[in-house]
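Written out below as structure tokens is the structure these notes cover.
For this depiction, one protein chain was excluded, whereas all remaining protein chains were kept in their positions.
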Amino acid sequence: MLIVMKPQASEEDVRRVCEKIASMGFRAHPMPGAQRTAVGITGNPGALDPEEFETLPGVAEAIRVSKPFKLVSREVKAEDSVIRIGPPGSDVTVGGRELALIAGPCAIENRQQARAAAAAVRKAGARMFRGGAFKPRTSPYSFQGMGEEGLEILAGIRSEFGLLIVTETIDPENCDLVEKYVDVLQVGARNMQNFSLLKRVGRSRLPVLLKRGMSATLDEFLMAAEYILSEGNYNVILCERGVRTFADHTRNTLDLSVIPAVKALSHLPIIVDPSHGTGKRDKVIPLARAAVAVGADGLIVEVHPDPDRAASDGYQSLFPQQFETLVEQASAIAGVLGRTIALDPGASVSSAAVAEKI
Amino acid sequence: MLIVMKPQASEEDVRRVCEKIASMGFRAHPMPGAQRTAVGITGNPGALDPEEFETLPGVAEAIRVSKPFKLVSREVKAEDSVIRIGPPGSDVTVGGRELALIAGPCAIENRQQARAAAAAVRKAGARMFRGGAFKPRTSPYSFQGMGEEGLEILAGIRSEFGLLIVTETIDPENCDLVEKYVDVLQVGARNMQNFSLLKRVGRSRLPVLLKRGMSATLDEFLMAAEYILSEGNYNVILCERGVRTFADHTRNTLDLSVIPAVKALSHLPIIVDPSHGTGKRDKVIPLARAAVAVGADGLIVEVHPDPDRAASDGYQSLFPQQFETLVEQASAIAGVLGRTIALDPGASVSSAAVAEKI
Amino acid sequence: MLIVMKPQASEEDVRRVCEKIASMGFRAHPMPGAQRTAVGITGNPGALDPEEFETLPGVAEAIRVSKPFKLVSREVKAEDSVIRIGPPGSDVTVGGRELALIAGPCAIENRQQARAAAAAVRKAGARMFRGGAFKPRTSPYSFQGMGEEGLEILAGIRSEFGLLIVTETIDPENCDLVEKYVDVLQVGARNMQNFSLLKRVGRSRLPVLLKRGMSATLDEFLMAAEYILSEGNYNVILCERGVRTFADHTRNTLDLSVIPAVKALSHLPIIVDPSHGTGKRDKVIPLARAAVAVGADGLIVEVHPDPDRAASDGYQSLFPQQFETLVEQASAIAGVLGRTIALDPGASVSSAAVAEKI
Partner (left out) sequence: MLIVMKPQASEEDVRRVCEKIASMGFRAHPMPGAQRTAVGITGNPGALDPEEFETLPGVAEAIRVSKPFKLVSREVKAEDSVIRIGPPGSDVTVGGRELALIAGPCAIENRQQARAAAAAVRKAGARMFRGGAFKPRTSPYSFQGMGEEGLEILAGIRSEFGLLIVTETIDPENCDLVEKYVDVLQVGARNMQNFSLLKRVGRSRLPVLLKRGMSATLDEFLMAAEYILSEGNYNVILCERGVRTFADHTRNTLDLSVIPAVKALSHLPIIVDPSHGTGKRDKVIPLARAAVAVGADGLIVEVHPDPDRAASDGYQSLFPQQFETLVEQASAIAGVLGRTIALDPGASVSSAAVAEKI
């Protein structure tokens, strides 16, 4: 059930609707929009009677929501969500007209490597830095990340380079630690249906980057996001990173059709990871272009100062120079769609440069 | 084995190499390039001795080819193939800097429908017309196409609108008929490993549009093309049209990563079919944009004058107005890559218009 | 629409129903059952009026068929079909309580190899011999089969060993040749939706073994069979041979759940090919056991007198001794289900031996 308030409804009206919902033993999710506020109801075992709500002051209508997902649905919130990243005052966002650019190495290996990567991606214009401190690896004998020391290095990158930090959190307890250091909590593909973790990040104050599972259907992907929203955290960024198929010319098959499919059903932003989505360095730039062209809200890209010596995923990491090329080409394509990539003001790849080169 | 001739080798030199190969009981495939000619050898059961050829006049070197495919390989021909379409004098091509645009209805239903579709796609700039006269359908009780009457309608479209015709041929005998009427023979996804048909179109004088099978690996796709080339027809256009996966939000999963993967291995052009690749009208334009951005050499799109009354595939056919939008957006993205879409001179969507609108 | 005749309906009654259907411009498919005859109607563009038929003498009821497939459906014929193989007087069947056993090499390589294989499989009890004369191969440069010479060898095997012959036909024209020599026409997985070939074998007097396509859904599989039945050939044997998935420990993923799924929907028999279904010799026997346990109507197995020197598929072909083991184990499991494997009377693996060994 979704309660849509009238445009002129007061805060008092919204409060009264929420109290009514709580008194029935359910959970109210007020979602202020540009035009008017909607209030989602969750926890109700079956259909509710719209009349119970439509008679309250300020209520425009009560709508039965037909999809299995509610809070992530456009039925509940028609406008695109724009997620603000970083401390108060930060103007970095994901969603909306500006495309987000997140880049950095697969794993933080040491301070020097992290600084070199940060310098490179910032030079090319990225405003967010990715880097794993806790790495889920197929083998227990592979490098599992630097742990808290890696988080400290990431915090140093933020101070020194002004980049906002995106890193993966791997379990509820680990989340307590990670959220002290970073700006965006990443939930990896293997954990997309780790519901304990989803609930935990749903109670975080930080935005969440949720990667699609390797064999997740669209419904399962959106329901995973619904877990996070249902706990009260509405700041979820979806991420397509390739799915598992029979095709063997790439490590995963990047499913770009999921971008318009998500946008038709949900107000949440969705970005694309062409690095994991292809698993091959020489496919990253073409697929990054395609991701922007299809309508993604941003890119997350692996860049390493010395890919051939990377502790993990080196074969899919771009050289810094390649990343600059990616930014130029992606910016130009964004321009065709009437969008821009939000670049760091001091970036070598300026909008002017892009316009000139084409 | 591939014999690479010296740039200054004479036709006589090439002829002598071919005779040598024939005398050994194998088949020679001379492939003239812009710089120099290469001669592929097929039919040899095992490795040959390079010295047998390197001592002949005009031969630069003899190279063992390591991939299972030979004639489609870049090892055999480094430069992109540009396939000329249509009667002598036609300037329509696929491959190279200009992107090809093929559009029309799924099936030819009657003359009126075909003419309305042709008028619409030509207005938007397409220079090639697609339309099925023989339709492979999952059910024996579904409309199977108009047959030869449909081919006659297609021939009429060519005369009246100056559009070159692409249509599907479904078996070797059928090919005898179809090649009398059309400009490009299409081999459908379900027939990608119908080797009898591949061999038959390999003996045609017409270019072949070969669609990727629903579960074909890249190697199988290129080997299917190799069948055609090995019969002597080097004019093959590959086409990605989506593969079958667990994902259910589109009818097929369009695998755009196969475009750069093909380009790395083969000199053949590859285009994209976003209509079958998604199976949903509202996904066609975004994925068409992405296909151009990833580097495809063209698009084949279903357009119907009245999609809601189409005899087949109406739900994935564009309205004429939508196709104009597609052409505008695809042209703009092609521009970013330094390419253009080859539009009919009288098209409503001119390059100037594109430039202006963006 | 399906017309179900009364148990006591006369042949004249059935004839009259068929004439009525023909007079309406549709096609009648009389299908005699043990209890009573049903008449399927195909060719009707939409729903028919049951009353048009229910008033005819001998008609019990006229039923609208809800599935896309008709003639293959249990709605049309409730009892299991039992397909008779071989010349008049042969008692070899597929379907029913006895399981069929088809075995032999992937390809016929020469007379000696074929005879050795035939002797081995007959010794183990097989009554049908498989062997390819025309081989669809991924590469045009691979061995494509011996052609008509291979068919002649197969005919010799029939004379000498009394084995019935199953071989693949690859296109409509080729079918004219193949059906002169063999007892069962096989349509391979790559040709499951080669509708020209399906129609051609649908006009043959020989039973057809139809292999499931690598990415065919159950509906597509049954619709492919429907093509054959709709042309008048009701003697179709389905065959599961593995589907294409992400899993890489076998060449294909054998989908044994399709056996009960087919049996719920269709009266046609279905057998299993554990050789292609796994692509690995050491998996063939366990999966053959599982196929019998799940309820398959038979097995088709690759056996080669000298697998390590096979011209194709040697890595998945059993040694003769292994095939005897397979027959013993499969027979024992068939016994648990109250079924038997139809073994050649002179076989080394007798039912008694099986009972004794367990």
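Letters A, B and C name the chains as they come in the text, with residue numbers starting at 1 for each one.
One rule holds in what follows: contacts are C-beta pairs under 8 Å (C-beta built on N, C-alpha and C of every residue); 3 or more make two chains touch, one makes a residue touch a chain.
Keep in mind that this is a model prediction, so the values were computed, not measured.
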Residue, one of C:Ser139, C:Thr250, C:Thr325 or C:Thr340, that touches the chain absent here: C:Thr250
With the full complex in mind, choose from B:Thr93, B:Thr217, B:Ser230 or B:Thr245 the residue touching the hidden chain. B:Thr245
Of the residues A:Val182, A:Leu197, A:Ala261 or A:Leu343, I need the one that contacts the missing chain. A:Leu197
Looking beyond the chains shown, say which of C:Pro7, C:Pro57, C:Pro260 or C:Gly346 touches the absent one. C:Pro260
For chain A, enumerate the residues touching the unshown chain of the complex. 42-43, 68-70, 136-141, 170-174, 190-191, 193-197, 199, 214-215, 219-220, 223, 226-227, 230, 244
Please give every residue of chain B in contact with the chain that is not shown. 244-246
Quickly run down the residues of chain C that touch the omitted chain. 215, 217-218, 243, 245-250, 253-261, 264, 277-278, 282-283, 286-287, 289-295, 329, 332-333, 335-337, 358
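Quick note on the criterion: only the chains that are shown with their structure count from here on.
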Go through the assembly and pull out the chains touching chain B as well as chain C. A
Per the centroid of Cα atoms for each chain, what is the distance between chain A and chain B, given in Å? 38
In whole angstrom, the CA-centroid distance of chain A from chain C equals 51
Mind pulling the residue numbers of chain A that touch at least two other chains? 245-246
